[in-house]
Structure formats: C-alpha cells, structure tokens
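Handing you this structure, nothing more for now.
Removed from the display is one protein chain of the complex; every other protein chain stays in position.
The first chain written gets the first letter, and so on, giving A, B and C; residue counts start at 1 in each chain.
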Amino acid sequence: MAHVATAGHAVHDAAHHEEELTFIRKYVFSQDHKVIGIQYLITSLLFLFFGFSLMMLMRWQLAYPGQPIPFIGGLLGEANAPGGIMLPEFYNQLGAMHGTIMVFLGIVPLAVGAFGNYVVPLQIGAPDMAFPKLNMMSYWVYFVGGVTMLASFFLPGGAANSGWTSYAPLSVVATTGQTAWLFAMVFLITSSLLGSVNFIVTMVQLRAKGLTFTRLPFFVWAQLVTAFLLLLAFPPLEAAGVMQLMDRLAGTSFFLPSGLVVAGQALDVSGGGSPILWQHLFWFLAHPEVYVLILPAMGIVGEVIANNTRKPLWGYKSLVYASIFLGFMSFIVWAHHMFLTGMGTVISTFFQTTTMIISIPSVIILTAFFISLWGASIRFNTQMLFALAFLPMFGIGGLTGLPLGLAPTDTHLHDTYYVIGHFHYVVAPGTIFALFAGVYHWYPKVTGRRMSDTLGKVHFWGSLVCMNGIFMPMFIQGLAGVSRRLYDGGQQYAHAQGVLQWNEFMSVAAWSLAVFQLPFMINFFLSIWKGRKVENDNPWEATTLDWATPTPPPHGNFARVPEVYRGPYEYSVPGHPTDFFPQNEPEPAKG
Amino acid sequence: MQIPYTVHPRPDTGLFNAKLGVWLFLASEVMLFGALFSSYVLLREGALTWPHGYEILNIPLATLNTVVLISSSITMVMAWASLKLNDFAKYKRYIGSTVLLGFGFLIIKSFEYGAKFSHGIGPGDSTFLAIYFTLTGLHGLHVIGGMIVNGYLWGPGSKMWQSDPERLTNRIEVAGLYWHFVDLVWIFLFPVLYLL
Amino acid sequence: MFELLGLPLDASAHGPKLDQMTVVVHWLMLFLFVGWGSFFAYTLVRFRKGRNPKADYTGVKSHVSSYLEVGIALFEAVLLVGFAVPLWAERVNEFPADADAIVVRVVAEQFAWNVHYPGPDGIFGRTDIKLVSAENPLGLDREDGDAKDDIWTVNQLNLPVNKPVIIRLSSKDVIHSFGLPLFRVKQDVIPGEVIPLWFTPTMTTAQIIEASTKTVSISAADTSNTVLLAMVAQADYATTDGTAILARGDSMTPEAILFLVKAGIKEVKAVHSTPAEIACAQLCGLGHYRMRGFVTIQTEEEFKAWLAEEASYL
Partner (left out) sequence: MSEHHTAEDIKKHVRVYINVFVALMALTIITVGISYLHLSVVPAIILALVVATIKGSLVASYFMHLISEKKMIFAALILTGIFFIVLMALPVLYYGDRFY
C-alpha cells in the first residue's frame, strides 16, 4: 500500500471521510487534530475563566476580610460561606483549586493541547498527529480529570484544600476532596503522557520533505522540548500521587512520620514515612512544569514577532539550543523550592548554582527576541502587542526569580507574596499574554475570519494595566514579609500593617481585569460569524507551513503534499519580490 | 492524505511511528518505576528497622513467578519471530501462551496476596509492606494491561494477518517491547523486594 | 535601595548581611531591566512600520549580546560565591555551642507555637506523645527529673538581647514554617524531624517599639481602620481642658479615635501593639492565617526575672 498519498488522492480521501462521519464522530469523538485542538481550546479557556472566578472570590476576602460577599455570597452554601461570609476552609479550597486549575487544567491544555495540537501538524506539513486515536483519548482523559476536579467541590468537606502543592502530612489528613484531587491528577497526568508521546512522534516522524530539524519553526521546537519535559517529569508525580492515595485509602504511611498527634489525637498509622519525599517528588515534576508553562508561550511569541517584524528571528540557533538547555536544566533545579526544609551547604550550593545557570538560557531567549526588533518594520496589531508585552512582563517575573533562587535571600522571601508576584508575572501577564497573542494570530486560520483589532486593543491595554495593578504590589507586600495563603490577607500581623492598603487596590485591579476580558469574549465569539473574512489563506503574509493550507484546513490539512526549501523565517529576503518567502515556495528558476 | 510511516520506517530515522511511540512511553515508565524505587531506597535508609523480604514473603512462589514471566517473554518474542517466518499457526500458539503465562503470573500473585490478607497483613502495617504492595500492585496492573493487548492481538486483532500482515508484525513487535519491559521491571522488583 | 524595598526593621545580628545581599540582587535586577527596557523602548519607536517601512534582513551583526550574557553569568557567579554560599554556610554550619547560647524548643501544632525552656538545669525534660493533652500540649513528663523545672508557654517567645539563641523546631502534626520577619529567619518545621535554627537578636522589644513608632494621621472615618485599631499610643493625649484620652501604651479604640478627633488632634504617635511576631509561613490548615506568636526581646536581667516569674508558677 502507498504510505505517501498523492495529492489528488488526498483531496479525494478527505472529502470522502468528511461525508461519512456522523456529528458525534466529527465534533465529539473526533480524531482530527484540529477538532481536538479546538475542543482543548474551548475547554481550557473555560477552565481558565473558572480559575479566575475562584480568584476573584478570594480577592474579595483579601480586600474586605470577614465581610459578606455581595451578590453571590448567598449562593456559595452554608458550609462554605454562612451568611455570605467566606470561611477559612473555603478560602483554602479556593486557593488550592485556583492553582491546580490554572496550571493543570488551564494553561497547559491551552498551550500544549490546543495550540500544540492545532498548529504543530500544520507547521510541519503533516496530515494529522501520528496517533489520532490516542490524541482523542488524551482529550477525553483530560476532560474526565477536569470534571473530577470540579465535582470535588460537591464532596463533603469540599474540594482539596492543601494548596496546589498538596504537601503531606496536611494533605493526607485532609478532607475527601484531596482523594478526588489525586484521582483527577492521575487522569491529567495520563492525558499528558499520552499527548507527549504523540507530539514527539509526530514531530520526529511526520515532518514534511525538506523540513529538517534546523528548519523547524521555533514554536515546534518549543513544543518538542515541552513534550519531553511532560514525558519524563510527570511520572514521578504520578508515582507520588499513587503513594498519597495509598496513604489516604490503604492506611500506609509513605509520607507520615511516626508519632504524629493531629488535633490532640495520636494518629494510628505505622509511621516511618517522610514528608520531604513528597516535596521532592512533587517539585521534580513541578519545576519542569513551570517551563512547560513558559516554553510554548515563548514559541508563540517567537512566531508572532518574526511575522510582525517582517524579518528573521535573530539567532535562531541560539534560541533552539537555549530551549533545549533550558529543558535539560529544568530537571536539576527543583529543590530551590525547598531551601528551607533543612538543606545543608553542599546541596543548597548545588541547587543555587543550577538555578542561576538556568536563568541564562532565558536571558538568551529574551535577548534574541529583543535583538530581532532591531532593523524591523514593526506592525503593531493586537497579537504583536501581546507578544511584545510578554517580554518585559516575563522579564519582571524572571528577574524576581533571582533573589528567590539564592538561599539566603530566599529566607526572607520564601512563602511570601513576593513568590506569588514572581510567578504570576511569568504565568499571567507572561504566558497568558502569549496565549492571547496566539489566539489572535491563528484565529483567521481556524475560522477564516479575523478578530476585531479595535476590541483587541481595548482588551490588550486594559489587561496590561490591570495585570500590573494586581501583581506589582505583591512584591511590596512580600518584601515587607507578608506570608502567602493567608485567609485574612495578613491583617493581624504587625509587619503587614504598612502594606495592607494594597489588598483592596489589587482586588479592584483583579475585578477590572475581568471587565477587560469582556471585549475578548465578545470578540472571540462574535467574530466567528461577524469577523472580517480573510482575503486569502495567508492573511498575515507569513512564511511557515501552517499558512500554506486551505482556510480552514480540511481533514488531512494540505491540498498538496508540501515540500520545504528553506528556514522558517525568510522575511524581507533581499531580491525577493515580496517581503516574505514561504518555506514551501520553490526557488524561482534562475534567469 | 494518510499518516505516513505507520508501517514502513521513515528513511532518515529508520523507525515506524509506533515503535518510537512505545519506546517513549517506556521511557516515561522508567521514570514512574524509578520514582518508586527511589522512594523505596529513601524510606529504607530512614527506617529504624527494615525486615528482610525473605522473612515475610514467599520466595519459592516469587521465584516460580519469575520463571513464568521470563517464559512469557520468550514466547512473546517467538510469536514475533513466527510472524516473520510467515507461520501464523505458530504465532497463535505463542501469543496464546504468552497470555496464559501472564494469567499464571497473576494467579500465583493472588495466592501470595491472599496469604497475606488472610493473616491480616496489609499495606498499612509497615513501610516495607506499603512499598511491597504498591510496587507489586502497580506491576500487576501493568501485567493486566499487557494481557489485554496481547489477548486482543491473539483474538480479533490477529485478523489483520489477512489484510495487512506487515502491520500486524509491527504491532506484535511493539506489544512485545512493552511486555518485555514489564518483565524487566519484575527482574528488578524480585531481588529488591524479596531477597534483600 | 533599602528603604525603597520596604524591608521591615532588622533586629538581628546576621540580618544586615542578608539585607545587603537582597539589595545587591535588586540593583542587578534593576540594571538589567532598565538596560533591556531602554533598548526595547527605543526599538519600538525607531522601527515601527511608519518610520521604517522596509525591514532589514540581517539585522544586528555584532556580538555585544554574547558579552552581555557572559557578564550576567559572571555577576551571578559572584553573587553565588561571594554572598550566597558563605551566608548560607554561616546560617546552617556555624551554630554557636549550646553553652554559649540560649537553647529553646519550639513545637508547632495546628495552630500554635509551644515554646519549651529547659529551666535552671539546662536540660529539656522527657516528653511523650501519650501525655499530650490540652493542659499539657508538649506532653511533658513532670515525673521525669529533668522536666520538673521546665517552663513552657504558648505563642510567646521570650529571649534575651545580644545573646545567640538556638531554637530546636519540631512539629506535632503537619508542616509549618517558623518565620520571624524582623529577625530575618525562617525555617520549615517538618514533623518527624528536629531542625535547629539560630540567630542573635540585637534590639529589645522596647527598642523595636521605639524604632517602629510612627506618626499617623487620624480622622473620624478611621473608627473601623483595622491598621489603626491594632496600635497602641506612644504618647499621652488629652483634650484641651486636660482630660486624658489616651495614655502611652493604651490601645487605640474607636471611641478613643472619636475623642481625639473631637479634641482636634489630627496626628498621633502610635505603634503596633506587638511589633515582633512569629508568622507561620507554610499552609498548615484552616487556621494557618492566625497561627501567630509573639516575640519579646528583653535585657538579660528582664529575661532572668521573667524566667523566675514563670518558674514560680510551677
């Protein structure tokens, strides 16, 4: 049988398939990477919004501790918020679920599941992912994990409440919600593992003719490194999750030392376990995980910058090497989250050193992006604004990682709002902005219509201002020594008194941020029907293969099997008639 | 347009998709069991006392189980070789025995578990038992998974021999990789839990 | 930079070095941010489409950026070798001898800090989890000879000034984190382990109060200002006809604030009632936010007197 179909065959095949598929097969249990990508997109955006909503509730309590929540306070249930006043138990549930949902159900599925799924096969000129059935399964396993996570709010005692880090022994003695959390995590990890196997095989095996590794778009590289991180870092957390489940359900004490007295009662377990073991296994995943959050974002930013500067990305090779190095190093820095667990000089020196080293590739990547701007002809459309704003925002987040990465300075800052500020700068105005850029950038390919630039700009400027309004004061509070995860925002503490006034400010900024998401949501849904139609398949005049498909791409993606002749970002090539020279366009005949 | 390299290897990598896929999956399995082994060492290191496996566990049964599992590995690889030699009937016999041997493994394992539970010994009684039950339980789940796949390839899945023999051969190779890995894990589990 | 960063008052011997390091790191961060930021801002203006309609294929050719990256790496190396490693070593390796220090046990539980002093014999008595009860949170075995003179308190840590203190931390239930923002120490408290920590307080509570006293303006709207209500006055205040409203050391109450405003007093000198605190930094359950203890630093004599007083209740 033929494994590379001819062009005519392909089109015919695609049309043929399309007719046969029932609605369910086409839109629900679809095996088409694009439909799955869209399923991921919608689901993860909803989770993102949900995670944000949880946070807006928390911000009420932080700004106005002990006052009844207006409008919806009464709907939260007597067990959570009697008289509309949030209980500490409920605050802790919200915090743990906000972190978990944002990271595992929001950003990762959006960055990898949605963008990776939709864009990677297009960019490498493949008809689909290598294993379409597996792809479908990843999505549905993710979906089940997500539903389990949400359903846990309705368990007695509510959802998990031991932080997204689920440190034992607190998590082992916690309410049933923690069991649901663990089961949900096992689903999510399984989904990620299936997905990452699929991604790596696709990127290695299904590259179009001529598309060598050095010609891969940076976004594909970023996804490739990300997939390896997921593949190798997640299993230890799965193992840890199984052990914690055993601790909770089978009475083992993997994470419980002997001699615990909880609530005045000696705990009846065999003991002999180690709480630190959980932390090691958790951070063995969770540190690489933060690069899973940032790498695809950097990939998107790279695409958007190259496209809208109209020139090649500067230092493509160093970008690729830096990403690989970043991925590699991310496996040996995890214990910088654990400096204060009793670490001696030798090991802490090791982890401080690796942490400083890992900041260098990030600097290289950012520097390459900055230098790419030199000599450019910058188009300030919405996606470019988001991509550009990513740079200083990630810069702030990354730079504040430095004092955290040095154990002596971390002593004062550990578990304060400084940490919260640090990572929100990288994930919220960092990653989320990059993902917004991606939405605006690829929207025309998916729908055949553009999103409104005006609404987009309102969305951008509003979000930029509000994000900084939320997260900048966190550094002030953190330096003052205010602990994180405080139900009353630190009200009782003397050292917090000078910075308490920021709580209200930050909350107002967070609610305003929500208001500025309205133009986005309107834009997103309305443009499906009302957006300006694209004039051709390549509205941004881009060079990569994702723009060489029909719009929207049919099942099987390409009308003709693409072949690649050059690197990914050949913009403004001297002597070329247009300012972009697509990867799949043959060299013009000489003479 | 069809997905390329599902049957024949891609020239520059020399691999067909599923093979790379299963190796990657096994890489993640290495990290999964690695984390448990590492936890085992860590907990043992920190424990005041640690029993010798042979004081608590049944070595003859486990040895028998090792033999069973290794045998199932050889039948698995013979199943693949039979397909390569175009001998479908032999293939059916070998893959069938692989499934049966897997079954045998589980039955012996259940005797082991049963003996423990009937003496009221469970995972909650000591850290050693906790790790024993977790590791062997997880390994047992892997055996069950492999049996389902192999059972499918013995039964309905083997029909592919008529339509696409090369693809079936690939599938057996890939299923074999997984099955040998399960065997490999046991090769380490056995001394670590029972003999040390 | 120190003031700019808004670090709290520093009342420990090693604190200034940590703060100095924090300041140095933040200078580096500021330098990098401003450096890249100005380049960034310049390119955005200079190379916008309107100004530069045709992009340049090659762009920057120089290798300045590589030097810069090497420079950053070197600076980080200096931070590591020059500051981070020695400072950390001092924290965890150079403990004073027990004999030269005050040794205290702190046992964390949901949601309190139990402080255990060895008493005059200098030896901690036996504890047993079987004896733990509401009246005996440490599970102290008073039958044990060494335990007879032991003193314990809840959420109150008294220490003498200018003498190294070693605190042995342990937890009865979950992980807590023993944080003293004013003394620049923080240490996770892990159940199953006993983790020590040391520092030398350099200011007495009286001095801390002195140094933290602020002049705050008040208005009639402040009767529900939680910041203000947590404070105590640091001077005597009276109405114009001499009726006392607040004496030094009195807490600010809504009524007092109203009286002060009525008397035309717009500013008061005040300080938080408990300026030095133990803050639990690790999520430990629903009461994490209120797991607050108090630190009182006394002169040597005051401390002795306090110990004697506590001993007299035994």
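The criterion applied here is as follows: contacts are C-beta pairs under 8 Å (C-beta built on N, C-alpha and C of every residue); 3 or more make two chains touch, one makes a residue touch a chain.
What you see is a predicted model, and the numbers here were worked out from it, not measured in a lab.
Displayed chains that the missing chain touches over the full complex: A, B, C (touch as defined at the top).
One chain of the complex is left out; on subunit A, the residues touching it are 204, 228, 232, 236, 274, 276-277, 280, 284, 331-332, 335, 342-348. Contact between subunit C and the absent chain runs through residues 92-93, 193-196.
Remark: the residues of subunit B touching the chain excluded from display are 8-9, 13-16, 19-20, 23-24, 27, 30-31, 34-35, 37-39, 41-42, 45-46, 54, 59, 63, 66-67, 70-71, 73-74, 76-78, 81, 84-85, 169-170, 173, 176-177, 180-181, 183-184, 187-188, 190-192, 194-196.
Following the convention adopted for this analysis, only the chains that are shown with their structure count from here on.
Annotation: 34 Å between the Cα-based centres of subunit A and subunit B. The mean-CA centres of subunit B and subunit C are about 54 angstrom from one another, to the nearest whole unit. The residues of subunit A that reach two or more other chains are 274, listed in rising order. Residue numbers of subunit C whose C-beta contacts span two or more other chains: none are found.
Only residues 87-89, 92, 95, 161-163, 167, 169-170, 173, 257-264, 266, 274-276, 309-312, 314-315, 340-345, 348-349, 352-353, 356, 359-360, 363-364, 366-368, 370-380, 388, 391-392, 395-396, 399-400, 402-403, 406-409, 411-412, 414-416, 476, 479-481, 483-488, 490-495, 497-501, 571-574, 579 of subunit A touch subunit C when the two sit together in their complex.
Interface residues of subunit A facing subunit B in the complex, by the touch rule stated above, are 1-5, 9-10, 13-14, 126-128, 130-132, 193, 196-198, 200-201, 204-206, 231-236, 238-240, 242-243, 246, 250-254, 269-270, 272-274, 277, 281, 284, 556-558, 561.
Subunit C makes touch with subunit A in their complex at residues 5-8, 17-18, 21-22, 25-26, 28-29, 32-33, 36-37, 39-40, 43-44, 47-49, 52-60, 65, 68-69, 72-73, 76-77, 79-80, 83-85, 87-89, 91-93, 109-110, 129-130, 132-134, 139, 172-175, 177, 179, 181-182, 184-188, 190-193, 195, 212, 226-227, 230-231, 272-277, 279-290, 292.
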